[in-house]
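Left out: one protein chain. Kept in place: all the others.
On to chain A.
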Amino acid sequence: MFDIALLWDVRGLILQGLWNTLWICFFGCLLAVSLGLVLAALRLANPRLFGYPVACYVEICRGIPLLILLFLLYYGGPSIGLRLDAEIAGVTGIGLYGAGYFAEIYRGGFKSIPKGQLEAARMLGISPWHALIRIQIPQMARLIVPPGTNQLIILVKESALISIISVDDLTKNATTIVNQTFQVIEPYLAVALLYWLMIELVARGGYALEKRLANRQPRHVAQKDNSHANG
């Protein structure tokens, strides 16, 4: 029933779709991760000025479907002079949408660092910027890797929506193959397997990173804590 030969015949379309999905996901996630950091940092730096706008941004990302955002960018953009290629609209949509979630993940990480540490740093005359780079971010990194990995997985799966704004990604090309060959199971299952594989790779990468950070960090911190306790 499952016809492998059929898949071999359409490998060109599958590979093209895979390539498009991969690069759009990569840049979309990159935008989400970096813009999210900027938003979280702004909120942290000046809560009174940026707290409310960033919180609103986060709520909007959580409350509207990515598909609406993609449609706004791709079909709504031209009304205000913003003409984007479907691929670029895809990257932008995934990036803007993911940034709201990442801002919240970073914030969770920041909040979990005891205030006493920052007060101590200020007492010692360490500048806020220096405290951010040397004290907050290294500790935060470990905490945000698991939810961050989860979010990346969600973004990779949601990237299938860009097929609806006519990007030739994996999902769109699978449908093209279905329409050409009149076979439903093979193309869709093959493509599902590829998504599964991508997601598994992201998850594995997340675990590996988490392990590395965990191995490096706590021993160092624990030693220091002990020396203080003993001293």
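What we mean here is this: a residue touches a chain if its C-beta (ideal position, glycine included) is under 8 Å from a C-beta of that chain, and two chains touch if they have at least 3 such contacts; residues count from 1.
Here is the rule we use: contacts and distances are computed from a predicted model.
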Chain not present in the shown complex, as UniProt names it (candidates "Putative glutamine transport system permease protein GlnP", "Carbon monoxide dehydrogenase", "Sarcosine oxidase subunit beta" or "Biotin carboxyl carrier protein of acetyl-CoA carboxylase"): "Putative glutamine transport system permease protein GlnP"
Residue, one of A:Leu49, A:Ile133 or A:Val184, that touches the chain absent here: A:Val184
Residue, one of A:Ala45, A:Ile68, A:Ile133 or A:Ala214, that touches the chain absent here: A:Ile68
Hidden partner interface residues of chain A, rising order: 59-60, 62-69, 71-72, 75-80, 157-161, 163-164, 171, 174-175, 178, 184-185, 188-189, 191-192, 195-196, 199-200
